[in-house]
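Report on the following structure.
The complex appears here without one of its protein chains, the remainder shown in place.
By written order: A, B and C. Residues from 1 in each chain.
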Amino acid sequence: MVSLEDFYSDDPIAWCPGCGNFSILKSLKQAFVDLGKKPHEIVIVSGIGQAPKTPHYLRCNAFNGLHGRTLPVATGVKLANHELTVLAQGGDGDGYGEGGNHFIHAMRRNVDITYLVHNNQVYGLTKGQTSPTSGEGFVTRTTPQGSVNRPINPLLLAIASDCSFVARGFAGEIDHLSELIRKGITHKGFALIDILQSCVSFNRVNTFKWYKDRVYRIDEDPEYDPKNRLMAFEKAAEWGEKIPIGIIYSTDRPALNSQIPAIKDEPLVKQRVDPSDFVDIFEMFR
Amino acid sequence: MVSLEDFYSDDPIAWCPGCGNFSILKSLKQAFVDLGKKPHEIVIVSGIGQAPKTPHYLRCNAFNGLHGRTLPVATGVKLANHELTVLAQGGDGDGYGEGGNHFIHAMRRNVDITYLVHNNQVYGLTKGQTSPTSGEGFVTRTTPQGSVNRPINPLLLAIASDCSFVARGFAGEIDHLSELIRKGITHKGFALIDILQSCVSFNRVNTFKWYKDRVYRIDEDPEYDPKNRLMAFEKAAEWGEKIPIGIIYSTDRPALNSQIPAIKDEPLVKQRVDPSDFVDIFEMFR
Amino acid sequence: MTVDISIRICGQAGQGIQSISAAMGKVFIRHGYYVFINNDVESRIRGGHNFDQVRVGHEPVNAVNDKVDLLIALDAETRDADLPYLKDDGVMIYDDEKPATDSKNPHHIPIPLEKLASKAGGSKIMANTVATGAAFALLKFELQPLQDHLKEVFGDKGKAVIHQNQTCAEAGYRFVQQHFKGNFPYPLDTGKFQRNKMLLNGSQAMALGAICSGLKFYSGYPMSPSTGIMEFIAALGKEHHIIMEPAEDEISAVNMVIGASFAGARAMTATSGGGFCLMVEALGLAGMTETPVVVINAQRPGPSTGLPTRTEQSDLKFTIHAGHGEFPRAVFAPGNAELAFFAVSKAFNLADRYQTPVIILTDQHLNDSFSTVDGFDLDQITIDRGNILNDKDFSSASDYKRYALDKSGVSPRIIPGRTEAVLYADSDEHTEAGHITESAAVRNRMHKKRMAKLKGLRKEMNAPEIYPSRKGDIILLGWGSTCGALKEAVDQMNSQDMSTRLIHFSEIYPFPECDFSEIISDHTKIISVENNYSGQFADIFSHETGLAISHKILKFDGRPFTAHEIISVVKERL
Partner (left out) sequence: MTVDISIRICGQAGQGIQSISAAMGKVFIRHGYYVFINNDVESRIRGGHNFDQVRVGHEPVNAVNDKVDLLIALDAETRDADLPYLKDDGVMIYDDEKPATDSKNPHHIPIPLEKLASKAGGSKIMANTVATGAAFALLKFELQPLQDHLKEVFGDKGKAVIHQNQTCAEAGYRFVQQHFKGNFPYPLDTGKFQRNKMLLNGSQAMALGAICSGLKFYSGYPMSPSTGIMEFIAALGKEHHIIMEPAEDEISAVNMVIGASFAGARAMTATSGGGFCLMVEALGLAGMTETPVVVINAQRPGPSTGLPTRTEQSDLKFTIHAGHGEFPRAVFAPGNAELAFFAVSKAFNLADRYQTPVIILTDQHLNDSFSTVDGFDLDQITIDRGNILNDKDFSSASDYKRYALDKSGVSPRIIPGRTEAVLYADSDEHTEAGHITESAAVRNRMHKKRMAKLKGLRKEMNAPEIYPSRKGDIILLGWGSTCGALKEAVDQMNSQDMSTRLIHFSEIYPFPECDFSEIISDHTKIISVENNYSGQFADIFSHETGLAISHKILKFDGRPFTAHEIISVVKERL
């Protein structure tokens, strides 16, 4: 049995007071406890930004790599040892800006990892520039006249990529978010959880209240069927007065790691190799 | 008046006999002629692969850059001189693999360029490896057991990104393709034209006949409304026995280049600068 | 006595340290002083331990000092960490609700910063303005210039805000006047108001240099310590007709810049090491297609993410050799903000004239530190776009060949759309016409043509600065942002009868032609000083000149050198 204490880290938290990341951290720990995962069974791969500092603030294996490169590293970890519970984690700039290509391709690969994007619609750590999810008209020091680009809708991209689990959470709904994370981890395949997170320092538009006033849970609508892709496209396109949270789309297809003959029997890291096993390999060249 | 001869290039063509690229080249020249564009008014930015050799085979300004980097270069060209007709052009690997991130972001930027992707579902120039659009089960030297990744559906990604003009053409329908290219160029904003192109050397699955047997023109269906995004998602998801070609989605939103105050009056390249204009700029530091 | 005071303002991120240093800087330069402001911040937005250090003098100041005369502590923890840097006769200001360890020290002055701020109608957060007022009182500087500054800064926030701030400043000022009975050893005479100096940081200087040289297009992705350049250009873009396009990643940024430059606009990008890594493939693209491009690589301590908000000079060899294959380039490493301004301008001209990438290598210390510049002489700036053909230059447009062979290595270019001619640019090896070739003979000619540019570029490189002009047995050797600290060290060593000279390089590659035979004899000791682990420039210097380096003073903890530090190591080693 694991408890919250097992996930205690003594590394002092460097986030701003009031930042939405604190709640996400809480949800995440709770999800691990609920799943009964032990710290050493977990690997969190994170990028660079405010969000990616998260793994330092709990106890688990952590790889805090490059800005934008979480998904390839996490994919490598999972394929090397699919017995680990692997999460990738970063901000909206990290995941949808610098890491956009990996995002698209990780989804089509459908490797069994859970991807948490702390989406504050701004670049936090670098002090508030426009991000791929910043709204049109958003004024920052890089867009003094307001952003003129259409924001990325990560959920639509995910459904278009036939991502097998697509969800949106809100940092202000800790239990619901924790449940989404739990389900994402349990899901066999790539799980995207885009998390609305307020940034008290640099996003004065999409504040906690702004989100709070808009979000609603789709699981309260009995008609909504997350297996229906067309319905999912429609739901995912909703943004504005009302913003849906919950599982938007989910589909069953085999995870990459379950399709590779080389790891049918055991993970790569458990396979022992002896050079002398390979005497026959040279025959084809003789 | 321009004619096809104006677009003659003496550079010998290095494609395989029977390659679908020949037809695309033809459609492209025809589109320029039909639009009355002069060679020097056009810039084609291409990547690396078989498809990106295209601009050498006609007369126009050409920038044959890096594998995967057509869209940023083309964006830079257009923003520097929006009076030019700017096209970007490459293969499926170039555009959806190496260049995937730029693809997503060019669409949300909606810069007024036309993007032709010669989609042969394989890496041609490097001799036949699996590409992002290769079908599941496609056997190549990098996927000897058959590809297990879900292919990218570029049209779905485009619609999800609210790309303002999304079309699919087929190299086997030269006039139709030429018309799509013409419309793409006329369209004010980012126009994606994904072109089904047979590769006689490395794709023995998706052959000319395979495509020919499947494609049908959506403009023959009077009910189909390319302005309807949900309808577009549904149509774009069609792939298999029947493959739609034509304009799948189109929407009106201002092109990036029309929204930038700096080039309201004239393109950047026409603006003359004199250092002495800037005496006052230092005042804020005094 | 000439004044040379250092003031450190320390506290948590978010407490408004920079408003204090900015206020001081602005007011002091407007009263005839030279100011240098260095900031030392952590990679976080709130909390932690950060400081700005303001150095003020009658004479130019261009480096940080080890010890400070005045410490303004906005928070208890950082205060305790920074107290050791206070001179013995220095004075500290701190909030009285955060008791000092040694509260009996008469030079440690408790002030109810937050209380006064609240009382003055502001919130606690305006404690920084109270502290600014208090510091002005300690320095015996008049209050009015500060009040005028606050009015200017908060001008567009309305009268109420101005009033609150002025009240806070006055409260701090008065408090010190009433309660501080000690003696602050280095008062600052207010003197006359004048606006003949500028205070700006390296990022701003480079952005200005670019703008004044005709920059038309910028694309970038935020990365400390380069972000300031992008933000400054974005701010001025509308007024000066410059496009600043935020990119999805650094690869896109540099390729957009190449596209814009190909189309005829002066274009630039800036980044730091990690982003520069991602741009490296495109450098070769610019080299091969012969597209002018200016890239600023503002260094920070590596490897990898490293120390994002700190300084280092460890990308030198990487920058010189970045990119596969061989192609010509120039690399500058300006020594201070003023040199940086002109370096950008020269970079644009060389990029255009040689049709190849030019890289400016700076670092966090140069980019973020504010220094005082008398002004930039715009007459020194010329805009030379190189050899560009127009319709009148052709007999027949169809004969135009983009890569026509020429001994200089430079073929005339055209701007697409401006002439009837068309051009083919190609990243593959190509013929004169720009078409892909497999010919060994053509390859040889084209590669030699491109590489021939290095010869021309080498002649363009400025020789290093030798300072001062009189002889010295000891030579300090440096490059880039260490210039200020090195000059100060040289001055002090000379005043201490250690006959010393500086050789400082602001232009590095191709290594400038220079002859040191006049200044170096057999018993000269060359001591290289660099902000990196392995002495990268020392290697290059001795390889190029054949001169041996006697000692290397290397520092790689992310902090800039001080003159004092350099001198003590020199003394220790000699």
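The definition used in the following text is that a residue touches a chain if its C-beta (ideal position, glycine included) is under 8 Å from a C-beta of that chain, and two chains touch if they have at least 3 such contacts.
This structure is a prediction, so every number in the text was calculated from the model and none was measured.
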Self-check item: In the full complex, displayed partners of the excluded chain
Solution: A, B, C
Quiz item: Thinking of the whole complex, not just what is shown, which of C:L278, C:V373, C:V490 or C:I553 touches the missing chain?
Solution: C:L278
Exercise. May I ask which residue of C:F141, C:F327 or C:F537 touches the chain that does not appear here?
Key: C:F327
Exercise. Can you list, in ascending order, the chain B residues touching the missing chain?
Key: 14-17, 48, 50, 66-68, 97-98, 100, 123-127, 129-130, 132, 141-145, 201-202
Quiz item: For chain C, which residues touch the unseen chain?
Solution: 42-43, 48-49, 251, 272-274, 276-278, 280-281, 284-285, 287-289, 297, 299, 301-308, 310, 312, 314-315, 317-318, 320-327, 426-429, 436, 438, 440-441, 443-444, 447-448, 450-451, 532-534, 539, 543, 556-559
Exercise. Go through chain A and note every residue touching the omitted chain.
Key: 11, 14, 39-41, 43, 45, 48, 53, 55-56, 59-66, 69, 71-81, 83-84, 101-102, 104-105, 260-263, 268-269, 271, 273-276, 278-279, 281-282, 285-286
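The criterion applied here is as follows: only the chains that are shown with their structure count from here on.
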Quiz item: Which chains share more C-beta contacts than any other pair?
Solution: B-C
Practice problem: Would you kindly tell me how far, in whole Å, the mean C-alpha position of chain B lies from that of chain A? | Solution: 31
Quiz item: Roughly how many whole angstrom separate the Cα centroids of chain B and chain C?
Solution: 41
Exercise. Indicate the residues of chain C shared as contacts by at least two other chains.
Key: 237-238, 248-249
Exercise. Could you check chain B for residues that touch two or more other chains and list them?
Key: 101, 104-105, 260-261
